[in-house]
Each structure stands twice: as structure tokens, then as C-alpha cells.
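Complex shown without one protein chain; remaining protein chains in place.
Presenting chain A:
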Amino acid sequence: MADGAEAARLSAEIGQREQELRGLRERLATVLLGDAAATEDGASAFPGDLPPLPAQASLSPADILRYSRQLVLPELGVRGQLRLARSSVLVVGCGGLGCPLAQYLAAAGIGRLGLVDHDVVETSNLHRQVLHGEARRGLPKAISAAAALRLLNSTVQYVPYCGALSPRTALELVRQYDVVADCSDNVPTRYLVNDACVLADKPLVSGSALRLEGQLVVYNYHGGPCYRCLFPKPPPPETVTNCADGGVLGVVPGIMGCIQALEVLKIVSGMGSSFSQFMLMFDAREGRFRNIKLRPKKPDCDVCGDNPSVTCLQDYEAFCGSSATDKCKTLHLLSSKDRISVEQYKKLLDEQVPHVLVDVRPPVEVDICHLVHAVHIPLSKLEEKDEEYLEYLKKRICEEKQRTNSQTSFPVYVVCKLGNDSQKAVKILQELPVKEFGSVLAKDIKGGLMAWASKIDPTFPQY
């Protein structure tokens, strides 16, 4: 009972500390926002009408000193630098691409940077989203990015927008900027940004990255194709992988974001872009860049064609069948009777109910963390009915069955990271031949190991 009292006291203290932390974060956000409001005259409202950037006739001595190393480039020169100073760029997404992009644009002396992001800084962002730091976890990314950039170059105007770009606000926002950089991480936003850029007649510098690869195209520029010319139809949602599921090496979006910044600088300074009607593909594994010639602008394109059917912004989440703000998709393949909660599973473990737990994550994730008693069978091996793995599963079921006299179906529980793949695995296990495996009752654990970590065992790693 003494333990119970101690646990209650500690929980209460943790609760109190968390509340204090929340209070501190809110205060920090207010201070940072106040800063922004002071320098940009309340421009942090979403979307808000911005005053035009003042036309500068010449560079000040401070400007000349600051930008001297690029001023001496004949390709840029004073004329180019003055063009940068009166240009504005909208950065959609302050993540792995947006951070390095915004950093180089700010350093180069762009006049105004709009920073859009609906999300807050999390620990798992820090390996690639290099403007945010440990101290700013929990803060809106747009605010955090503006604060970091202001330390780098205080002469640039930063306009943070703490919300998702939506069909309601996108066009008005895009119209206020000269160039748009798509640094987003999802399909609906990519179509939304494209259509807004076509309707507002703005060039779009689009980057993307996943695992060890990156892609970059400049759309809607000097008569070149738009995103829809290339991809008239969105990909089926089940074929789309995000960075949380597929993984990404931080430096890969870093490289792509830097190239995006380069193309933005070339466009606004008047040099012109190299990637209109071309795609740059980067393979980090092989250290190889490829330059691919793309189709021209299509006369039958739905948005930039001769008779466009898209004349105002639409519902892009419906069009793509996926969400623009969800970090992970939630599948609903199984009914609730085929699923158990982490609390129910914990109870089964405590009561030592004989069962087999199958972990269907890929080996690389099992290496990160796992439950010691789990049997590892990657979903891909189940999908291809790999004989070796099925034989192993059969053996484990037989062994565990020895421990019980029960005549009912033998319970097999399936777990993965978040509770999506586990549902697919249950579907496969339900089809196993009764003759070989005996009568098996397969269920999955809702929310997977991440729910286990947050609700049952706080020492279990989250990734």
C-alpha cells in the first residue's frame, strides 16, 4: 500500500510539473508572437492583408557589407540583391524542406517570408527540421521557425501562419506573395498549393523527400506544366507513404530544401529556373542526381489547360481520399470484436492467459524496441505466406497450447506500431487452414506498441 501512495504522489507531481511546462510554453509562444507583432505590425493574423514591400532604390552600407560575397557575383549584383529585397516568398510547411529553404532565403536577404505550418515542434522532428530546437518543443512550428530566422537576419519580414493551408484561405494568401515553395508533406496540400498558384499565376517551387530520395520540380513557370499536368489524378491513398511510416534521413530533405531555395533565388533575382518542365531526382544512396525532361503544359489540364474545369479551390481531402493534417492514417479493417485494447492485453499478461503475441513490424523496427515474449513475423512474410515463418508460428502455437486444456479457439494477438498493419495481419491469420494450425482466434491490439508505451509502460520507447 505504501507503494500505491508513493505512486499517487509521483503522478500528482508529474501532473503539476506538466501543467507548469504548458504554462511556460504558452508564455514563450506569446513572447515570440509579440516579437513578431511588434516588427511586422500585427501581420501574424491568418491570412491578413500585408502592406506592399517598400521599393528600395539602393543598398545601404549595412546591406552592402552583409551581402558583399553574393553582391560581387555578376549573376546577382546590386540589381539582383534589390530584387530579392522587394520579393516575398510563401513557405508552405516548416519541416524538413521548409527549414533549410527558409534559412537560406532569410540569409540571402529576401524581403518577406510567409511561414505556414499547422503543427507543433516534436522531438522526432529535430533530426531534420533544423530551425527548431529542443527548447521549442510544443511550440507552433511557424512561430519557432520565425524566431530562429529572426536571430539569423532581423532585416527580413517574417509572417508566421499557425494553421493548415485550406481551400478557404489559400488563394488569398498565395496572391500576396511572389513565389510559393511547396515544402508540405501530403498529397491534398500539394494539389491545393498547385491550384492556388495556377489561379493566382505564381511560380511554384515544389520539393519532396522520403527515405533516401528527393524530387524537385518548378511548376507553373514561364508557360511550363503545372503539378496537375503531370499528375491529373491523385495516387490511391494506400500507395502513399509519409516520413513517419517510411522514414527519412534528415539530410535528404535538407539537400532538397537547399536546392528549392536556390531555385527561388534564381527566379526572384531574374536568373530564371532550371527546373521548369524538368524534374530533378536525387538518389542519396548512390549519390546521383538525374535531370528528367518532362511533358510540356497540357492543353487539356483541369486547372491550367485551355478549358479548365477547376476555376476555384476545391475540397482536396475528398479529391485525394486522404487528410492534409493527420500524421498517420487510421485503418478500420476489423470490427471491434476482433480487437483488444492495450489495457485488456495487459490484464491477459497479468493473469498469465496462454496465448501467442505476433509482432508484424519489419525487422528494422523490431530492432528499435519490442516486447520480449513476442514472435516476430513481418507483415510482408505473412502476405506472401512464407513457409518458414508460418512453420515457426505453427510451432509456437503448439508449444503454448501445451500450457492449456481449454478446448476453445487458441488466442493469437497481433501487434504493430500503431494498429494498422496488425489489422491486415489478423485478416490473413483468420484465413489460416484449421487443419494445420488448429482453431485459432486472432485479434489485434488497438493502437499498437505506441499505445502500449503511452498507456501501460512509460519506459517503452516511442518512435
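Everything that follows uses one rule, which is that a contact is a pair of C-beta atoms (placed from the backbone, for glycine too) under 8 Å apart; a residue touches a chain by one contact, two chains touch by 3 or more; residues count from 1.
Criterion: contacts and distances are computed from a predicted model.
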item: Chain excluded from display, named as in UniProt, from "Ubiquitin-related modifier 1", "Delta subunit of GMP phosphodiesterase", "DNA-directed RNA polymerase III subunit RPC3" or "Phosphatidylinositol glycan anchor biosynthesis, class O"; value: "Ubiquitin-related modifier 1"
item: Per the touch definition above, residue among A:Leu32, A:Leu84 or A:Leu97 touching the missing chain; value: A:Leu97
item: Among A:Asp63, A:Asp185, A:Asp302 or A:Asp421, the residue in touch with the chain that has been omitted; value: A:Asp185
item: Contact partner of the left-out chain, one of A:Ala107, A:Leu126, A:Leu171 or A:Leu230; value: A:Leu230
item: Sole contact to the chain not displayed, among A:Arg9, A:His222, A:Arg290 or A:His373; value: A:Arg290
item: Positions on chain A contacted by the hidden chain, ascending; value: 93, 95-98, 183-187, 190, 207-211, 213-215, 230-236, 238-243, 246, 248, 253, 279, 281, 283, 290-295, 383-384
